[in-house]
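Note that this complex is displayed minus one protein chain, with the remaining chains in position.
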C-alpha cells in the first residue's frame, strides 16, 4: 500500500489498460486503453452501439470486464473501490430522479450521501442551471430537458474530481448546452477530469480536450 | 357528418385552434394554433420546458386540453378519435420497446396491430436503418441509439400519414441523423405530414418545412 | 329544467347557491334530529322483547340507510361527470365519499353495539354485516384512489369508474337479509306499504332519517364549496367573488 | 377499418403475451408454487388436526387462489404501461377494450387455469374428499375467471399509481368477497354431498356480468391511466 501511495505521484490519475469486453456473442471492446490526467476532457466517440456506454460503465466499475486493468492513482480499481467511487460522479443515460420527490429534494438526498449540503447551495445551483422555477416541482412534472439539467446539477454538487458522463447533453436546448460547456470548462480549470460519451463534440479545440474513437 | 365530409376537401388536413393548457399552476400553452397540410413538416422549437411535448401529446389526443379545438379533416378530434389514430404514428421520449422481446418481435407485434406485415418487410426496414445485426437481440441488450432506431422503424412501418415525433434524433449518431432525414424527406414527398419537437432543426430550407416557436 | 341544470353546473353559480342553501339545511337538520331523538328516547314505548336496547336503532337504521343512499348519489354524480364532462358533478362525488364513509362507520359501530345485547356478540360474519363492511372498504378505496393521483382531472375520471363499478354492492347490502337467512333484522321500515312496527316507534325513525338526509345535504354544500375553491383556485371569477365578499 | 380484423387482433395480443411468458417460463409456474405455499402455510400455522383442516379446507384453498391471482395481477398491465407500449395501443385506433380483454384472457390462461388444474392436489393435501373435486375445480374456474376480469379493471385503474399493488388489493379484494363466499360455500356443500347448482349458477352469472361489462370499464380506466 504505502509504497504504491508514494509512487502514485509519478502515475497518471486514471490509467485504463487494454480493456477487453464481451457482450453476449459480441467482442465489443478490443483492448481499449487511455490515460486521463488532471484538467483533461476525453470524449469517447463512435457510431451507435460501438460500446461507448459499456466502456464508461466498465471504468465506473459498474460492469465487470473480460481482461485488462483500470488503475486509479496507482492502485487497481478493485482494491480501492470505495475511495475511487468517492472521487467519482457518474451520469447515465437515465437521470436517477425520484418522480415523487421535488427536484430540490432529489438533489438534497443524493448529494448529502456524499457530503453535507445546505439548501442555499442547492438553490444556487438550480439558478445557475436556469431551472430555479422547477426546484419545488415533483420530478415527474419536469420536462425531459429539465430532468437532464437536474441530473447535471447533481454532478456539479457532488464535487467529485472525476466526471463520467454518458451523452450528457441529451434533451438539452442550445442554451443548456452552452451552459453545460461552461460548467465543464470550469471543472477542468480547477483540475478536474471528465470522461464523456458523445455524438456532438464539446469544448472543441480547447487545451486538454481529446477524443477517443471507438470502432 | 356527411355535410362535414364533403366540405372536408376545402378544410386543411390538421387544424389546431387556440389550444390552452394548464399544467399544475402553470399556464403552459396560451392559444397555440397552427395548420398542417400534406407534404408539410412543422418543427416545434423552444427552450426546455416550454411545452413542446405537452403540445404534441395534446395533438395526439393523449392529453386533455383546457380549451381550444383540434380539427382533423373537418371533424373534431373527439368525434373521430379512432379514424384519426389509425392515420397517426407517435414517437415519444421513451421508445415503447419490450425489453424481453427481440427487436424484430417488438416491431412485428406493434406494427401488426395496425396492418398485416411480413417479416421480410421488417428485416428490410432494419437493414435500411443499419441495425440488421440487432434484429434478433433482446431489446434490453440494445444500445440507446439502437433502441431509438428500432422505435423509428416502427414509425416507418406503420404507414401512417401523420407522424408526431418528440425529439426523434435523441441518442442518434450523425449517420443516423442523416438517415432519418432521408426517411422524413421521402415521407413528405409521398404526401405525408410530420409534426416534431426539436432542438436541432432538420431538413433546413426544404419546401414545406416550417418551424413553430413556443415562448 | 335542462337550462337550469346547465346553469347550476357552472361553478360560480353553484358556489353561491350552495352558500345560500347551507344554513337552511343545517338548522332544519339539527331541529329534526333533536326532535326525533326526544321522540325516540323518551316518547317511544320500550320494545316488548328488546327492552330499551332497541332505541339505538334510531341512530343505527338511518345511518345505515344513508350509508347506501350516499353511495348511490356519489355514483350518479360520477356518472354524470363522466358522460357530460361536468366538473361540478365530479366535485360533488368527491365531496360525498367521506360523508358516506362516516355514515357507514356509524352504522357498523352502532350495529355492533346493538348486536351485543341482541345476538350476544360484537361481531358476526353475517352477509349484511359483511357487505356493509365491504361498503366501507369501497368508500376507503375510492378515497385512496383519488388521493393517489396528483392531477385532479385524472383523479376524477379514474375514481368515477370505480364508483360506478362499486354500485354492484349496494343491492347486495340492501337485500342480503332477504337473499340469505341472516341474523340481521329483516327490513321493517324501508318496506313501503305497511310498516310492521307500530307508529309510535316508527315516526321518530323517519324523522331521524329525514334529519340525517338534511345533515348530509348541509355537509355536502360545505364540501362542494371547498372542492370548487380548490379546483378553481386560479379562475378569474373566484378572485372577484373573494374581493367582493 | 383498414386494419387487420378483430379476431386477428385478439390472436396477435394472445400470441405476444404467450411468447413473453415463454421467454420467462419460470414466471408462469410461480403463481402455482405460491398457491401451494399458502395452502401449506395454514396447516402449519393452525393445529394440524386433519378433521379440523378438512373443515376449513375450502376456505383456505379459495383464499389462496384469490391471493395468488391477485399477486399475479400486479404484472398484468404495469410493464406495458411503464415502457410506453400501452400508450401505443391507445393510439393504435383499434378497439382498446378488445385488446385488453385479450390480454386478460391470456393472463387467465397463464395464472388462473393452472390453479384450477392444480386444486385437486392441494385439496387432497388438506384432506378434501375426492367427491368434492369436480365442484372445487368448477367453482375455481368460474371464480378465477371473474377475479381476472375484475382484477383487470382494478389494475387498469391503479397501474399509473406508485405502489399501486396494495391499492389494487384494496380495491379488488372487497369486490371479490361475494365470489369467495359463494365459491367456498359451494365446495363446502359438495363436501357434505349436498346440491351446489345454486351457488354455481350465481358464480356463472357473476362471471358473465364481469366479462360483458369489464372490458369497457378497463378501456376507460386505461385511457385515464395513460394520458398525463
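For reference, chains read A, B, C and D in written order, and residue numbers begin at 1 within each chain.
In the analysis below, contacts are C-beta pairs under 8 Å (C-beta built on N, C-alpha and C of every residue); 3 or more make two chains touch, one makes a residue touch a chain.
Model, not experiment: these values are computed from the prediction.
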Chain not shown: contacting residue from D:17, D:87, D:188 or D:227: D:188
For the chain not shown, which residue from A:37, A:66, A:79 or A:100 touches it across the whole complex? A:100
Decide which residue listed in A:90, A:126, A:163 or A:180 touches the omitted chain of the complex. A:90
With the missing chain put back, one of C:72, C:140, C:167 or C:229 would touch it. Which one? C:140
State which residues belonging to chain C touch the missing partner chain. 121-126, 130, 133, 137, 140, 143-144, 147-148
What residue numbers in chain D mark contact with the hidden partner chain? 24, 26-27, 30-31, 33-34, 37-38, 41-42, 44-47, 52, 55-56, 58-60, 62-63, 66-67, 71-72, 74-75, 79, 162-163, 165-167, 169-170, 173-174, 177, 180-181, 184, 188
Residues of chain A in contact with the chain not shown: 57, 60-64, 81-88, 90, 92, 94-101, 105, 109-110, 112-116, 154
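Basically, only the chains that are shown with their structure count from here on.
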So which one's got more C-beta contacts, B-D or C-D? B-D
Rounded to the nearest Å, the gap separating the Cα centres of chain B and chain D is 37
As a quick test, compute the distance in whole Å between the mean CA positions of chain A and chain B. 32
Touching two or more other chains - residues of chain D: 162, 227-228
Each of the following residues of chain B touches two or more other chains, namely 64
